[in-house]
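Provided herewith is a single structure, encoded as structure tokens, for subsequent inquiry.
Yeah, one chain of the complex is gone here, protein chain that is, but the others are all in their spots.
Should a chain be cited, it is by its letter among A, B and C, assigned in written order, with residues numbered from 1 in that chain.
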Amino acid sequence: MLTSILKGHDSVSDLTLTDLGKTPKWRLFGDHATGDLAWSISPGEWTVLGDRPDGDVVDLTSVRAMFRLTGVDAPRLLAKICALDLGDDVFPDKAAARTLVGNVATELVRDDHDGVRSYLILPSRSFGRHMHDVIRDAGGEFGLG
Amino acid sequence: MSRRTRFSAWKLITHGLSRSPWPKVWEHHDLASAYDVVIVGGGVHGLATAYYLARNHGITNVAVVEKSYIGSGGSGRNTAIVRSNYLTVEGSRFYDRSVELYERLASDLNFNVMFSQRGHMTLAHNDSSLRTMRWRAEVNKLEGIDSAVISPDEVKRLAPFIDTSDHPRYPIVGALWHPPGGIVRHDAVVWGYARAAASLGVHIHQETELTGIDVGSGRIVGVRTSRGSVSTSTVINCTAGWSSLVSAMAGVTLPITTRPLQAAVTEPVRQFLHPVIVSGSLHTYVSQTARGEFVFGASVDPFTSYATRGSLEFTTGLAGHILELMPAVANMRLLRQWAGLCDMTPDYGPIIGPTEIEGFYVDVGWGTYGFKAGPVAGESVAAMIANGKPGDLISPFGLDRFEKGTLTAEKGAAAVGH
Amino acid sequence: MLVIICPNCGPRNDNEFSFGGEVIPRPSVDTDPATWRRYLYMRTNTSGWQSERWFHVSGCRRFLNIERHNVTNEIRMVTDVGGNNDA
Partner (left out) sequence: MRDHRLDPQPGELIDRSETVSFTWNGRRLEGLEGDTIASALAANGVRVLSRSFKLHRRRGLLTATYHDPNAMVQVGDEPNVRAAHLNVSEGMEVSAQNVWPALSFDVKAANQLVSRLLPPGFYYKTFMAPRRLWPWYQRVLGRFVAGGVVNPEHQGGEYDHRFAHPDVLVAGSGPTGMAASLAAAEAGASVILVEEEPALGGHIRFGDDSDLGALADLRAAIEGQPLIEVMTDAVVAGRYDHNWVSVVQRDMAHVEERLVLARVKTLVVAAGTLERPYVFRGNDLPGVMLSTAVRRLINLYAVKPGDRAVVLTANQSGDAAITDLERAGVEIAAVLDARTGETVVEATGRKGVKTVVDSNGRRIDADLLVTAIGWTTPTALLNMAGDRPVYHSGAARFLPSSLPTNVLAAGGMVGDGTTDQLVEHGTAVGHEAAVRAEAVKATWRGGAPEATPRDIKGLDVEDHPELYRSTTHGFVDFSEDVTSEDLFSAAAEGYDSMELAKRYTTAGMGPVQGKVEAVNALAVHGEAVGTSLLETSTTTWRPPYAPIRLGTLAGQYHDPVRYSPIHPWHESHNARPLIAGQWIRPDHYGDPQAEVGAVRSSVGIIDVSPLGKIDLRGADVPRLLEFVYVNKWSKLEIGKVRYGMMCAEDGVIMDDGVTGRLSPDRYMMSTTSGGAGVVWNWLDDWLQTSFPEWDVKMTAVSDGYASINVAGPNSRELVSRLTDIDLDPHQFGYMEVRTGTVARIADCFLWRIGFTGELSYEIHVPANHGLEVWESLLEEGQDLEVRPFGVEAQRIMRLEKGHFIVGQDTDGLTQGFGFGIDWAIKMDKPDFSGKPELAWQKQRGDYPRLVAVQTDDPSIVPPEASQIIDREAGIVGRITSSRMSPTLDRSVCLAQVAHNRAAAGEKLDIRLPNGTTVPATVMEHLAHFDPEGTRLRV
């Protein structure tokens, strides 16, 4: 279980990496979704972050680790470990994808915080420590550590 | 070998001083209207087959047709590793004969193929791969092959650059050590066979592409090429990469898919790595040539292709794996990458033997290990043509095994453990 | 690294996918050994345009039918086996 919170130095532009392992996450089968934040990475399947939705649901809370990466440099850091085009025209706020991050299949969601770039990174739980190390090493040049 | 000047140090000196030109290693010929045997593919398999047909069986009315220059395919693109420490009895016997032929090849062909028996080391990074190593070693020993499992300390002694420390991800728990294994100058093998075969009367036709195979009432009657047609009763498919396409010309379907196998070479540095190092878990093999370059290879590409362009991911993955083994080489530079085509079979065994078309033989499906088999394959195929039936060494590798469901057990090795 | 335009995910690198090869229809299980083993082992292995199966294992986890030229690696068609193709 990963519990550390990585923080950069001291200014708003700095990156923070927060482990949100226990935040409730649900897999909903169906063509609609409810909840605080919901995204579909496969036809007919939604991942919901928040309260348990109705319908055919599997609890993923323990299945996924979850990190929040926040800061103006977040896309630059992510571009070192993820081949996805993170440009605004391709991956705008609230966009989601399942893709490779740090060589691990990961759900990736952009969820900006009052104008500051912020990403949720949800690898399968057992990769949590690996993902933590990958992000820390990539973040060295941005003062993350 | 009367028609050939013998190479020797003395000849070097006399030619050097007299500035007299060397005789041609092989001549160009017009395409004859008929040959007893047409061999498709001017690589080590095709040329060796031609050589042994002529030398061992006196069959010299033979044409080797090569669509490009000799050795332009797999023979010139492989990493030139020779070994015989295979998992199965049939595999070990077969490749052991190949090593034997390689050891004599320079004197047989009077062409120095630079066979350097520096030892072949396959690293084990976990218990299950160590078990597979022991399996191979035990089978090898029973076949009289010099092969054994060694300790990490032995690994360190034989290859001091290898990181045998308590490595978090890929610890070295032992290795399979095979002293007779080594590397050879691949072009020299091709040229040596070509020169020797040519001197025995074989016609080597370069820049001559096979365009069709003529079959009449279930038997071979001739071939068509970019330089004209030839009548013949015997065609041997000795191609790699294109074997499915060549066989299809005769209406024969093969259990083969073609995948690129990539390799790369670094800039030369002073000699420091003696043995050939292989890591199955890291999909990597490396050796240092006499020129000082590191030659790297990996596993075949993740999808089938007839392209030999190579990929960036091969080099990035390779480098990551190499530095896991040898951190000190981080500032050596990768100079050149390339790819060859490999014909993969379902059981990782080659396909040698007759087909349902009379007179059409295949010597294909060599996967990633065709070069090391060149001499023995040539010798065996030549004998099969001369005697009309496959010998013991190759009988386990017939095409019919796939319909019979009697696959060779090398697949065992490939699938055992992780 | 090829780009595969996944009908569900958009353009992705090929290392997100796993290659399934030629699509060979499965014969009836009551068939003869020769037919069954052709299904298991025999391949056309053509050079040129090939219809093949890929699996977007690190993306939507959908199986895809792809037409790829295996000399140039040009890709001219990608569809989801389920026919759900609105990207």
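Simple rule for what comes next: a contact is a pair of C-beta atoms (placed from the backbone, for glycine too) under 8 Å apart; a residue touches a chain by one contact, two chains touch by 3 or more.
It should be emphasised that the depicted structure is a prediction, and the values quoted were computed from it without experimental measurement.
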Per the touch definition above, residue among B:Tyr35, B:Tyr95, B:Trp177 or B:Trp191 touching the missing chain: B:Trp191
Of B:Val215, B:Leu318 or B:Ile352, the residue in touch with the unshown chain: B:Leu318
Residue of B:Thr132, B:Ser279 or B:Thr304 in touch with the missing chain, whole complex considered: B:Thr132
Footprint left on subunit C by the chain that the document does not show: 1-3, 5, 10-11, 13, 18, 20, 26, 29-31, 33, 36, 39-40, 53, 55, 57, 61-63, 72-73, 81-82, 87
Residues of subunit A in contact with the chain not shown: 1, 21-22, 27, 29, 56, 58-64, 79-80, 82-85, 87, 90, 102-104, 124-130, 133-134, 137-138, 140-141
Where the unshown chain meets subunit B, residue by residue: 7-9, 11-13, 15-17, 19, 21-27, 68-72, 76, 89, 106-107, 110-114, 116, 125-128, 131-132, 134-135, 137-139, 141-142, 148-149, 160-161, 169-171, 185, 187-188, 191-192, 206-207, 266-272, 290-292, 307, 309-312, 315-316, 318-320, 322-324, 327-338, 347, 405, 407, 409, 411-418
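As a working rule, only the chains that are shown with their structure count from here on.
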Distance from subunit B to subunit A - Cα centre to Cα centre, in angstrom: 48
Geometric centre distance via CA averages, subunit C-subunit A, whole Å: 30
Rounded Å distance between subunit B and subunit C, as computed from the means of their C-alpha atoms: 30
Subunit A residues counted as touching two or more neighbouring chains: none
For subunit B, residues that touch 2 or more chains besides their own: none
Complex contacts: residues of subunit B adjacent to subunit C: 242, 244-245, 253-258, 302-307, 311-313, 346, 402-405
Sites on subunit A touched by subunit C in the complex: 41-43, 83-85, 90, 97-100, 105
Subunit A-facing residues of subunit C, complex: 8-13, 15-16, 57-62, 80, 82, 84
